[in-house]
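A single protein chain has been omitted; all remaining protein chains appear in their positions.
Chain naming follows the written order as A and B, and within any one chain the residues start at number 1.
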Amino acid sequence: MTAAPAKNHEAPAIREPDVTPELAAEYGLSREEYEHIVRILSREPSHTELGIFSVMWSEHCSYKSSRIHLKKLPTQAPWVIQGPGENAGVIDIGDNQAAIFKMESHNHPSFIEPYQGAATGVGGIMRDVFTMGARPIANLNALRFGEPSHPKTRHLVSGVVAGIAGYGNCMGVPTVGGETQFHPSYNGNILVNAMTIGLADQDAIYYSRGAKPDMPVVYVGSKTGRDGIHGATMASAEFGDGNEENRPTVQVGDPFTEKLLLEACLELMETDAIVCIQDMGAAGLTSSTVEIADKGEIGVTLELDKVPQRERMMTPYELMLSESQERMLMVLEPGKEHIAEAIFKKWDLDFAVIGYTTVERRLKLTMYGKEWCDIPVPPLVNDAPVYDRPTCAYQKAEAIDDAAYAALPPSNSPLFKEEGRKRSDASAIDSLAVLIACPDMADKRWIWEQYDSLVMGESVFTPGITGTQNGKAADAALIRVSSDKALATASDCNPRYCKADPFEGGKQAVAESYRNISAVGATPLAVTNNLNFGNPEKPHIMAQFVGCIEGMAASCQALDYPVISGNVSLYNETAGTAILPTPVIGGVGLIPDWSKAMDIAFKNADDAILLIGGTGTHLGQSLFLKEVYGKEIGLPPRVDLDRERKHGEFIRALIDGMLVNACHDISDGGLLCTIAEMAIAGNMGADLRVEPGNNPVAFWFGEDQARYVVTAPMSDVIVAQAKEANIPCTVLGHTKAGSLRLADGGAIDIEKLRTLHTSWLPDFMR
Amino acid sequence: MMHAVVTIMLKKGVLDPQGKAIGHALEGLGFEGVGEVRQGKVITLEIPDGTGESTVRDMCEKLLANPVIEDYEIEMRT
Partner (left out) sequence: MFTLPEAPLKRLPCERRSCYSKNMKASIIVFPGTNREKDMAMALERVSGRKPQLVWHKETDLGAPDLIVLPGGFSYGDYLRCGAMAAHSPIMREVIDRAAKGTRVLGVCNGFQMLIETRLLPGALLRNKTLKFICRQTNLRCENGETEFTRKLGKGSVIRVPVAHGEGNYFANGEILRELESEQRIAFRYCDERGETGSSANPNGSTANIAGIFNKRKTILGMMPHPENAVLTHHDNDSGLKLFEGIVEALA
């Protein structure tokens, strides 16, 4: 019911701009890259060809700055069916089932138009997953915004959350987890990283590889308009002031059409008509066609007149570069076109045979009776530039003297002085009150209540920490995949750690993911990552990138936790200011019996509260120093990977043995914040004491790694088991109704704690 | 008091999912030959007499319309 496609067979007066090195530069191609294109073609490229090279060789599509370093990440394990390189990664979860997942960024578009940018980001990642034959079963979102006081932050939070909700809810895929943080470094570059997990049968997975010559190339989904032309190159350019004028490239998402596309594709996948399939994401028809041609070692000829078009007089350049959403490209078994066509008609979707595969490995495009493009495919893909960008010796943060900070009572914080509190009143409880209500730790119910976390009926643990009977708060979301099994998933990154020490920060992001999955009782299996960094042409940014990757690689290796898919987002800078290095990890694990999975809520009065993994000593880069002292200083805590693995295995064994009735890993905010979250979730207080010989500040707020808090009716057996395994384990106290009480003085009502925890975000958004 | 009527439509060329779905539904009901369908919204404002169109235009730019994807038309009614 939209504009009829242009049917003029006479070429309209399309005058393509003259191709010059200057135009190439505008499209993001360096002079060397342009000269290489001329060598490949043995002539000057046409405008359409230039456009195709520019998107294929953009950072977004070619990974030219990151590729040589990404190779350092371990991607193999016996349970990995497909590692990086396809639309998404695939792991074996038993019983012929496969979990297919990936995370992807939509940072720049979301900053420009938060609702549509976030919505199309969610739509794009879901398409990546169902392209492979999987039904999406869970979405997560890792969001990072500028400081709350920045004038744009509220508007961006509101738009991004509504956009994610608008798209995910309509698709009927539950949004079950994620994270939201605030930091001034994101003022001009927010991060919207969306992850989707899908479920498929192992013998019915679809790939972009496998096309043979002389097969029909089919276009399905929505019509093509002029949406988002040059989105891929935009995502590869640094923002300058005034670059908000880039707006016309914003695409509008249509979740309804995508829902139809999902159902139609899965229905077609029940037949044997599809040879290979690729979704049209960034760089749309160009990258999908080239991908299929390259992987199949064939060529493709497209008759662009046949592409369903929403607007009149579109040029080949526009058709090839459009990023209109909700479209797929597939190669069908010859003679089976009618099967596919009937299914797509049933779902009211466009269907068109737009070309065919060829023996000769060239990409040829015709339209209006003329040839517009003739590029050899192998060099288009293989000669994409690869840069070993220079790095520099990285200036890590200076170490601080933990003991000196620990010796300062929190009452020295300017925060307490401003509030006019009496110094004698200040205690660990006061610091807790600050931390539990600070933007990064405050309850995010205002956000997750806008997401349908229950649709599909398989959600076991969904967001929920307020103790309002709303979901079950746990370290990872849990989604049932059969009557017994469930997948656990969480997203993690501490960007402040990564900035202070990229290697340790990268290690920690993976380790924390491992811990979150373990804390619900699931075995961590694999991760996807979304590497968000600044301008890679700056050596110190490149050093951050390389450091984080090497840290992640070390953790993935040591924890048997390979990377199976991912996405790189560079150039996240505005006016020369880079974001904190933010390598987000999306982890997935499996628990064979969901009914054993563990949430964080305190259950009964008089349960023992046990600290497993050692006492807190490290305050560098802690949330405590950031929020209570206003300082982002020191080195991050070091991750001991042997201990990480050993403690994780121990925790999983405790949960599997049904010896504990709550479990929470210790991360931001340290031990006392961890316990406070367990108390709020369970509506149950506790009596706690500091282990003798420890300084209370570091004990309560240190962020030492590889640690968990568990509760149990009987602690003896756990203590004994820990001792046998040589794992530090101490009883901190017991659960008790009403309030959190510390033996060294100070107490706070659970109700008050909850109010502090749950008020910040709704008050901020009001 | 006078009135301003603001009609907001998606810009030409921007995908209108709602219009598209309505078009399909009309087709399903047997209405043939319906061309492109586009959906917008109308906002009526009660404003003080003598308010200039430029003020309403300002309201559109700042709040009522999303200039990234929407166009607007203003009708002043005295």
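Note that in this section contacts are C-beta pairs under 8 Å (C-beta built on N, C-alpha and C of every residue); 3 or more make two chains touch, one makes a residue touch a chain.
The shown structure was predicted, so the numbers you read here are calculated from the model rather than taken from an experiment.
Only one residue in the set B:22, B:43 or B:74 touches the chain that does not appear here, and it is B:22. Listed residues A:202, A:557 or A:721: the one in touch with the omitted chain is A:721.
Checked against the hidden chain, the listed residues A:148, A:172 or A:210 yield one contact partner: A:172.
The missing chain, though absent from the display, is touched by one residue of A:386, A:399 or A:653; that residue is A:653. The hidden chain makes contact, of the residues A:78, A:151, A:457 or A:692, with A:457. Among A:42, A:382 or A:595, only A:595 touches the chain left out of the display. Panel shows subunit B; residues 17-18, 21-22, 24-25, 28-29, 39 of it touch the chain omitted from the view. What subunit A contributes to its contact with the hidden chain is residues 162, 165-166, 169-172, 254-257, 259-260, 346-348, 448-458, 460, 468-472, 480, 483, 486, 594-595, 649-650, 653-654, 656-659, 661, 713-714, 717, 721, 725.
In the analysis below, only the chains that are shown with their structure count from here on.
Taking each chain's centre as the mean of its C-alpha atoms, subunit A lies 36 Å from subunit B.
Across the interface of their complex, subunit B is touched by residues 1-3, 112-113, 116, 222, 225-227, 247, 250-257, 310-311, 324-325, 348 of subunit A.
Every residue of subunit B that touches subunit A in the complex is listed here, in rising order: 10, 13-17, 19-24, 26-27, 34-37, 66-69.
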